[in-house]
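For this depiction, one protein chain was excluded, whereas all remaining protein chains were kept in their positions.
Per-chain numbering from 1; labels A and B assigned in written order.
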Amino acid sequence: MNEPVLKIENLSVDYVSGETLVRAVDRVSLDVKPGEIVGLAGESGCGKTTLAKAILRILPPPAIITGGKIEYGGKDILEINEGELRNLRWQKISIVFQSAMNALNPVIRVGEQITDVILAHKSVSPDEAYDRARQLLEMVGIHPIHINSYSHQLSGGMRQRVCIALALALEPEIVIMDEPTTALDVIVEREILNQIKDLQARLGFSVIYITHDLAHLLQFSHRLAILYAAHIAEIAPTQELRENPLHPYTQKLMRAMPSLAQSEVKPETIPGTPPSLANPPPGCRFHPRCDRAIEICRREKPPLVEKATNHLVACHLVS
Amino acid sequence: MKANSQETTASVWVEAIRKDRKATAGAIIIGIFLLIAIAGPFFVGDPHEPVGIPLQPPSRSHLLGTTGQGQDVLAQVVVGTRMSLAIGFCVGIIVVMVGALIGITAGFFGGWVDSVLSLLINVFLVIPGLPLAIVIAAYLPSGPLTLGLVLVITGWAWNARVLRAQTLSVRRRDFVAAAVVTGESTLRIVSREILPTMTSLIVAQIIGSTVYAIGAQVGLEFLGLGDVATVTWGTNLYWAQNDSALLMGAWWTFVPTGLCIALVGFGLTMLNSGFDEITNPHLRLERVWRAFLGGLGRLPEPSTPVVRIAE
Partner (left out) sequence: MRYILRRLGFYLVAAWAAVTLNFFLPRLMPGDPATALFARFRGQLSPEAMEALRETFGLTEAPLVKQYLTYLGHILRGDMGISVAYFPSEVSGVIATGLLWTILIAGTAVVVSFAIGTTLGIIAASRRGSWLDNVMPSVLIFVGSFPYFWLAMVVLFIMGFTLRWFPLGHAYSDNLTPSLSLEFISSVLTHAFLPVATVVVATLGGWLLSMRNNMVSVLGSDYVNLAKAKGLKPARVIMRYAARNALLPSVTGFGMALGYILGGSLLTEIVFSYPGQGYLLVQAVRNQDYPLMQGIFLMITLAVLGANLIIDVVYLWLDPRTREIGR
C-alpha cells in the first residue's frame, strides 16, 4: 500500500568546472510516498536545487548526472528517452522554482504559460484550456483578470502563486517546491504556506519541499531530510526528528532556529561556513564545524545507517 | 614583486590562448603578419618603382604579378602590411583609451555627468561612422594622422558604452563602495580597484577595435581619402579599382591584399573568441560541459545527460 511513488537511489550530480568535476549531489537516496510531504533542508549551496532539477533532468550545462537511479512508475528516469521524459514531465512530476521572477518568461503572458502546458498534454480546446487556467489562478487566490498579465506586472507573491498554480495545472502526482517562499515577506509567506497545505490536503499530491528554513518544515512535513554539503546527514519522520535529532548538524540547526515560544533565548549560530564542494574535507564533511568530532570523523566518511525505524543518520558518534 | 605579478598575468594570458584552439590559430596568424610587417619590407623591392610591363599576371620574376603601373604586387602587399597594421594597432589602442576615459568617467560619477556623457556616447553610436569619417577626412590634409584622427572620432563610442556599463556594475560592488566611503581619491580607486577588474575586457576591446580600425581605414583609403602616395592595403585596392584592374581581368592586383586583410581580421577575431566568454559566462559553461562530454565520446543532449562515472 505505502509503496513510494518516487525512489531516488544513490543519485550523484556533478558540475563540470574547467578540468575537474564539482559534485553537488553525492549518492543521495530519498523516497517519496503517495500524499507525503517530504522536507529537504540544508544551508545555501548544499545542493538542494541541483537535486530538485536533476529529478526532472532539466539541469542546464555544465551539469551532468554521474550516477544513481530515479525510479518512477517502474522505470528509471535516468534511462528513458526524450519522448518518455516529455510524458512524465509536468503530468506526473512538476516543479516550482526557487525564483518565480526568473521562472516566468517575461515576454509571454501568464495565461499562455499556463495554457500551453495544458494543451501540450491534454486533448482540450484552447478555450477549455483558458477556462482551466482561470480556475487555477482563482484556486491560488489570484484574480483571473491577470491571465492577460505579464510577469513584471505582478507582485512577488502573485508571481509565486502563479508558479504554484502552474505546477498544479495537470494535477501531477508529485510537486517539487524549491524554496517557494524565499524573497517574500513573512505575511505573504505564511499565506502561501497555508495555501500549499490546503491544496495538498485537498488534492492529495506528494510534495518534495525544499527550504533552508527548518521551522517551516517542522510544522508541516511528514518526513524530513537534512542535506549537508551534497550528502544526506539525516532522514527521519518529522516528529521523530524534532524530538530526537541524532546528527550534530541537525541538533545545531534546531538550536539555531529562532523559536517563537522562547523569544528571550537567543538562537545559536553554527560557527564556521559550509565547506566548498570543489574541495570538500576528508571524512565526515561536517567534522571541521563539529565540536564533538573524534579521530575517525577526520578519516572516514560515515555511512547512512538506520538507527530507529525510518530514522537514518550518517554520523560516527551515533553508530 | 611588482614585476612578478605582471609576469603571472602574462602567463595567464598565454595559457588562456593556448587552451583555446581558435585563439591559438588566431595568435599564429597575427604572429606571422607581425613578422611580415616588421621584417618583410627588407626582403622585397621598392613598391613604388615600376619594374615591368603593367598588369602582368603572376610569374617567376613577379610572384604576384604587376599592377596597372607596372609595380610589383608582392612588394606592395608586404610594404602595405607594415603601414596598415601600424595604423590599425595604434588606432585600436587610442580608440579604447578614449572610450575608457569617457565610459569610466560616466559610469563612476553617475548623475548629470553620466547623463551628458551617455547622451554623447549614444549620439556617436547612432550617427553612421563612414559618412562622418568621410566628411571630416575630406576637410583635413590627407595622410596617416588624419586617417587615425577620423577613425578615433568615429570609433570610440562603442567601447565607451561597454566600459560604462562595466564600471557601473563594478561600482556597486562592496570593495569599491568601501573605498569610496573611506575617502580614497578617485584616481586611486579607478586605477587600483576598477581598472584591474576590466583588464580582460579592455584587451578584448583593443583587439576588436583594431579589427574595426583596419577595416575602416581600408574603406576610407579605397575611397581615395588616404594619402594615395603611401603604400597601404587600402591604397593598393584604390589603385586596383582606379586602374580598372577588374575590367582587365587582373585579379592578382586585388586578391592578395584582400586575403591579407581578411586573414588579419579573422586572426584577431579568433584571438578574441575566448573573450566572448567574459561578457557571457554561459558560453564558458557550455564549452567546458561540451568538452567533457566530447571527451567521453558523447554528444550534447537536450536533457541533463547521464554519465555513470560515480559508481
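In this section, a residue touches a chain if its C-beta (ideal position, glycine included) is under 8 Å from a C-beta of that chain, and two chains touch if they have at least 3 such contacts.
These figures come from a predicted structure and were not determined experimentally.
Not every partner is drawn; the one left out touches chain A at residues 53, 56, 58-61, 82, 85-91, 94-95, 97, 99, 102-108, 116-117, 120-121, 150, 152-153. Chain B residues in contact with the hidden partner, per the touch definition given at the top, are 22, 119, 122-123, 125-132, 134-136, 138-140, 158, 211, 215-216, 218-219, 222-225, 237, 240-241, 246-247, 249, 251, 254-255, 257-258, 261-266, 269-270, 276, 280, 282-283, 285-286, 290, 299-300, 302-303.
To be clear about the criterion, only the chains that are shown with their structure count from here on.
Separating the CA-averaged centres of chain A and chain B is a span of 48 Å.
On the side of chain B, the complex with chain A involves touching residues 282, 285-286, 288-293, 300-311. For chain A in complex with chain B, the residues that touch the partner chain are 10, 12-14, 16-18, 21, 23, 26-27, 53-54, 57-68, 78-79, 82, 85.
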